[in-house]
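Structure first, then comments.
In this view, the complex is presented without one of its protein chains, the others remaining in place.
To keep things simple, chains are lettered A and B as they appear, and every chain counts its residues starting from 1.
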Amino acid sequence: MQIGFSFNVSRCSGCMACVVACQDENDLHGDGLNFRHVTRLEKGQFPAVSMSFLSLACQHCGDAPCMMVCPTGAIYKRDKDGIVDVHQEICVGCHSCALACPFGAPRYLENGKMSKCHFCVARVEDGREPACVRVCPTKALGFGSMDSLSRQKAEKASMFLLEPLMKVSGP
Amino acid sequence: MNSGLNFEGPDSKLPGEETGIEIRHTICSICSPRSHCGIDAYVKDGVVIKVEGTKENPNNAGTLCSKGAASRQYIYHEDRIRTPLIRKGDKGSGQFEPISWDEALDTITTRLLKIKDETGPEGVVFYAGYSKWMRPFLKRLAHSFGSPNYCTESSVCSAAAGLAAGLNYGTMGGPETGKSKCLLVWSSNPFYSNTSAVRKLLDARERGLKIIEVGPLITPLTAHTDFHLRIRPGTSGALALGMAHVIIEEGLYDHDFVENWTLGFEEYRDYVRKYTPSITEGITGVSGDLITKAARLYATTKPAALMTGPNATVHHTNGIQNHRALTALIGLTGNFDREGGNHVVPPAYLYVPNGVTTRQGPFMQSRPWEEMPPRVGQDQYPVWCKMVSEGQAIHLPFQIRSKKPYPIRALLAFGMNYRMWPGSDFMKDSLNMLDFFVDVDLFMTDTARLADLVLPACTSFERSEIKFYTQKYVIWTRPVIPPLEESRPDTDIIFDLGTKLAPDDDLMQKGYEASVDWILEPAHLKVEALKEYPAGYRLKDVALPPYQKYEKNGFSTPSGKMEFTSGVLKEAGFDPLPKYEEPRLSPFSTPDVAKDYPLILTTGARLPMFIHSRTFRLSWTRGLRPDPMVDINPKDADDRGIKQGDSVTLSTKRGAIQVKANLTEIIAPGVVNMYHAYSEADVNLLIEPDYVDPISCYPGFKALLCEVKKTQSA
Partner (left out) sequence: MPEPNLLVIGNGGAAIHALQAARASGHSGPLHLVSDMQGRAFNPMLSPYYLAGKILFDDCFPFGEGFYKKFDITCHLGSPVETLDSANKEVILKGGEKLPYDRCLVATGASPLLPPVPGLRTSNHLFTLRTAEDTILLHDALSETQSALILGASLVGVKVAEILVQRGIKVTIVDIAGQVLPHAAHPECAGILEAHFATKGVELHLSSNLERVEDHGSEAVFHFQGNKTIKADLCLVSTGVRPNLDFLNGSGVEIDQGIIVNHRMRTSVEGLYAAGDVSQGRNLLTGKEEVIGLWGNACYQGRTAGLNMAGQKTSYPGAVPDHISTLFGLTLVHLGNPMHQGNDVTILSNRDLSEGPYRLMAFDKGVLVGANLINGFESAGRLRKAMIRKLNWEEHFGPLTRVPSDQEIAQFLADVPDSLSIPSPPF
């Protein structure tokens, strides 16, 4: 099974509660150290302007490029749910994953090791939502198995984000 | 930025016996009483290690905003005041030394009683800023002490909107969004100011709710609207009159209501006749076609409700009349106190209406006004004092300086921020002229630094309070952790002072819980019983009042009707019609000023991660927007050779601040937007202290003139 986030772009107001809830859950106290990012998108010019927001963390890609380029095998994918996680004790802090990830998801702790969204794996296994999903005041963020998410006809804009990066059909 | 947190939580924060993590319930009180979301605090070994929204709480249903989610940095911030402090160096030097609570409270009572004895109790001002939870008790303390001078930050918050609507209707009602078919949102951004409410708003939109938005900025709501009327700041009144013009000319108004329940319609009709769509377009910048379409949609979709922000429409030098003009549309279209329109529900407690009746009002007014000297601002703002049960705090610095009609000698403030005042340096200097200034706060703020005595308060996580929700829900919170260091709940401080400052006040002597019980008596609720429900209690047998109560009771205005021509204003010498005037500073009213300061400056629009200055010091929230930035349209920036992130000087005739440029289309060409309250770039320094509305004394924060220039590097 592959677990994933769903994101309804039309409901996101850019309040960034997801960013902070993630920092709280993960004790990310350092400046600018956050696993989730919200980007504001503006289209058009006055007076025909539209604004929308995109909340992004690690996409736990089906075929994760960070994992392919990791020289130590520190980045791995869990069989049972497809969560991409990192064994920090194996990470050497080479930053290869920073270059491979098109979402800017990998973050680096003070000790140089990579850290990133792990889908609140302990919470999910305990039957809870990831912290970012729980906090979302407009219910723009959701999560579930990719099968169930695609059944829910997630917004087109969110679906393209969830597409695997590479067209190579991996094992 | 050091968060001040000196601990790390465990790897996974699951509650349970194994982990030793317990969930305890409380509420967030960082923002306004309309939110105050329920919080589940994850506590391990007496320390909060994580927060999330309480699922059972119907207000937030498990969610939070970025501010509430940052609670942990708020509670444990290194700037928390740890002990009572007494000033050591010169006033304003920020040098203090710790003293005991007994010494501190003795000093305060001695000084205040001496002032009362020498020049009368009115020389002592009791001030409540944020949060608002201590207000009933502080106001009672003030009046029981004998001072009429209970002032609050409501002197720039929602009170003027209530005042303006009150002039029209006596009592105003909020939008009944869930039952409405059309929502006219006027200069309000609930996505950032009342986050817990927007889930239902979006749901209603998905079910087909029509939405018209009025306001100068693109907000997250804009994408969900049928029409967005992007006005020039300060022209709400003109737009409302223009919409009224369409509604009246096309016969779309509620003839029955207008005929039977209003005063002055003919004068009003004659007055709005000149606000044709094209004239109104010239004033507001909104196309006449759009004005017509929006007016038709609002007037013909029944029921329709008006949602205004608490203050965006009244933060103008023409604010009261602006707000009167736009709220007049409710009655004009027959949506006043109707189902799905604006339903009048009196607040139960602390600004929250839910059908419950309490004795908050009588509790607060422990001594009638007639038995006390006039309030701060009463001579110059009589309408304010007639309509609002407190002094006008914005006038405070003027009275401190003029000593007219009597000297103000001492200030006992809870959560004061002098940067709230227009010309904030003027207020700061005024504070330094006081004989005695006590500030109670969580953090060593810029204002606390000016005090003679500083007392440490604690957060909502460390105290007990009663909290009502509009969803017929109530919670009596219990501390989830003990107060940090020597900090104490504001109410403990108030009631301790009350024993000596108000010895004749029986409830002040009986204490906090007894006082809450007294207030709750009509609701048949008791603190002791509510303790059984730590996550909150769903109120039973509570019904909202009926609709169209005016048919039975009339309106609580001088005429007993809805007043297009206000009797109160007429008596006070103001124009009784909701007349439109240009902002005191605008390209039209002051073209000479506009030559050097061609851009309209609007300030104070909400950002999602801040409420005023309250979460500035938290790295989690500050990190989301680290620099003070002025929002400027790319076209205006381009004209000035300004690029994204450039250091720029934002200046008015009064002063200048250094900020970064944020090029964005959310702001229209010709207008710039600056968030307020930054210590290092305080935009209120750019506004004259007397740049206020003549009726309410509300500052014209939202429309003045400025220029932005690229800062030449030294």
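Definition applied: a residue touches a chain if its C-beta (ideal position, glycine included) is under 8 Å from a C-beta of that chain, and two chains touch if they have at least 3 such contacts.
A quick note: this is a predicted structure, and the numbers were derived from the prediction, not measured.
Peer 1: Specify the residue from the set B:Gln644, B:Gln658 or B:Ser679 that touches the hidden chain.
Peer 2: Reading the full complex, the residue touching the unseen chain is B:Gln644.
Peer 1: Of the residues A:Cys101, A:Cys117, A:Val133 or A:Leu149, which one touches the chain left out of the display?
Peer 2: A:Cys101
Peer 1: Contact with the hidden chain only, please: which chain A residues?
Peer 2: 37, 39-42, 54, 56, 65, 68-69, 71-73, 90, 92-96, 98-104, 106, 160-161, 163-171
Peer 1: With the missing chain put back, which residues of chain B would touch it? List them for me.
Peer 2: Against the missing chain, chain B presents residues 643-645.
Just so it is clear, only the chains that are shown with their structure count from here on.
Peer 1: On a C-alpha centroid basis, what's the spacing between chain A and chain B, in Å?
Peer 2: Computed from C-alpha means, the inter-chain centre distance equals 36 Å.
Peer 1: Okay, in this complex, where on chain B does chain A touch?
Peer 2: Touch residues, chain B against chain A: 1, 3, 5, 8-9, 11-14, 50-53, 60, 62-66, 68-73, 191-192, 195-196, 198-199, 202, 218, 220, 222-224, 230, 608-609, 619-621, 623-624, 633-635, 664-666, 668-669.
Peer 1: For chain A, which residues count as touching chain B in their complex?
Peer 2: For this pair, the touching residues of chain A are 10-17, 19-21, 23-25, 27, 29-32, 34, 38, 42, 44-47, 49-53, 122-123, 126, 128, 131, 134-139.
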